[in-house]
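Before I ask anything, here is the structure I am working with.
The complex appears here minus one protein chain, its other protein chains still in place.
Labels A and B are assigned to the chains in the order they are written; within every chain, residues are numbered from 1.
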Amino acid sequence: MNLSKIFIGAFLVNNILLMRFIGLCSFFGVSTSLDTSVGMSAAVVFVTMLAAWVCWVLWHALLLPLGLEFLRTAVFILVIAGLVQFVEMFLKKYVRGLYSAMGIYLPLITTNCAILAITFLNVDYGFNLLQATIYALGVGGGYSLAIILFAAIRERLEDSPVSPSFRGYPIAFVGASLISLAFLGFANLFGISI
Amino acid sequence: MTSQKPSRLSYLTSGIIKENPVLILMIGLCPTLATTTSARDALGMSAAASFVLIFSNVVVSLVRKFVQPSIRIPIFIIIISTFVTIIDYVLQAYQPSLYRVLGVFVPLIVVNCIILGRAEAFAYSHGVFDSFLDGLGNALGFTLALVILGSLREFFAVGTVFGKTLTPNWYRSAPMLFMIFPPGAFFLIGILKALAVKLKLGK
Partner (left out) sequence: MVVSLLITCLVAAFALSEVYAVTKPKIDQQKIDATTSALIQVLPAAQTFKEVEKDSLWYGLDAAGAKVGIVVRSGARGYGGPVPLLVALDLTGRISGVKVEDLKETPGLGLKATEDWFAKQFIGLDSTVALKKEGGTIDAISGATITSRAAARGVAQSIRKYSEHLKP
């Protein structure tokens, strides 16, 4: 499975947010402003890469050989929760500025479906470590692309006349529907199916 | 005179409409949009999530006195992931076709904001029976939202609901396939939410 296909597939064709619906809670919660979206994306990509590696190693070196596959869900989510905790403590001590800028979004990353999904899919697709890394990068990148695009649109929506029942979430969803439609156009790009 | 303590019944009913997790609070969206390509799949997904929600609410409530606040989140996660793993393997063994449809969304139940949210906001501070009611109410609300969405998407995109054909042939030869794809899901839930706002369902 060649690496560029894996990346393009994760980044565009099967965009995690707009095509696979994974990571939506943070998507709608954070995209109200461009700054928080960029910050969230950076944090997500970072934690995703770390989580992807740690979980891949744990799976192949520990869970699988010991026949402990059934502990996968628990172990992976605890790893992610632990990583986020660790990142939070590290930032608080050494990169104060970033820590206060991220604010509440840091702990929110734990429940970001996208990160857990990547750790699971790396195993399900049978990726080796390099493929898993590229896949995680692709998904993280796709997440960032989608959320930043969406934030830009939402900031515009703030100033637009929207009928009362649609203000806030409803019109945001309709907006997301249109971007998703655009991404649907990537289907079967380079032969990658959705 | 208004009563200070919410009634037992309200623990059950608030999760269904007034504080419907999906339509009013807008949480637990990932599985909502992804698994509602048909009414049947929506029902399957909500059943699985409901199982986890109700049981983890009950267990969290049972052990709440023994769990210090500082480690409650990891404990919640362990409890929830245990039930998620249970339903994961049960589905694999006894409902393989549903399992294949739901795919990665079965393990993703563990990060479903609704379940962790109810554990933290309610089960940790309430008795077992009340937590059960709360879990049940939210589960019913979740199921309601998903089945409505699934039925609508299936109806518009294929002309059937739960597999029963409800539209004339001319519709089914050129249906709104848009609804089955991601853009349709986003669009539909935007409309539903606007409707909920218009009907003041959350008040």
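Everything below uses one rule, namely that contacts are C-beta pairs under 8 Å (C-beta built on N, C-alpha and C of every residue); 3 or more make two chains touch, one makes a residue touch a chain.
Keep in mind that this is a model prediction, so the values were computed, not measured.
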item	value
Hidden-chain contact residue, picked from the options B:58, B:75 or B:116	B:75
Option from A:38, A:54 or A:71 whose C-beta touches the chain left out	A:71
Residue numbers in chain B that touch the chain omitted from display	37, 63, 66-68, 70-71, 74-75, 78-79, 81-82, 85-86, 89-90, 92-94, 96, 100-101, 103, 157-158, 177, 180-181
Residues in chain A touching the chain absent from view	1, 5-6, 9, 13-14, 69-71, 74, 125-127, 188, 190-194
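Everything below uses one rule, namely that only the chains that are shown with their structure count from here on.
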item	value
Parts of chain B lying in touch with chain A, wherever the complex brings them together	26-31, 33-34, 73-74, 77-78, 81-82, 84-85, 88-89, 104, 107-108, 110-111, 113, 116, 181-187, 189-191, 193-195, 197-198
Interface residues, chain A side, partner chain B - complex	18-25, 28, 70-74, 77-78, 81, 110-113, 116-117, 120-121, 124, 164-166, 169-174, 176-178, 180-181, 183-184
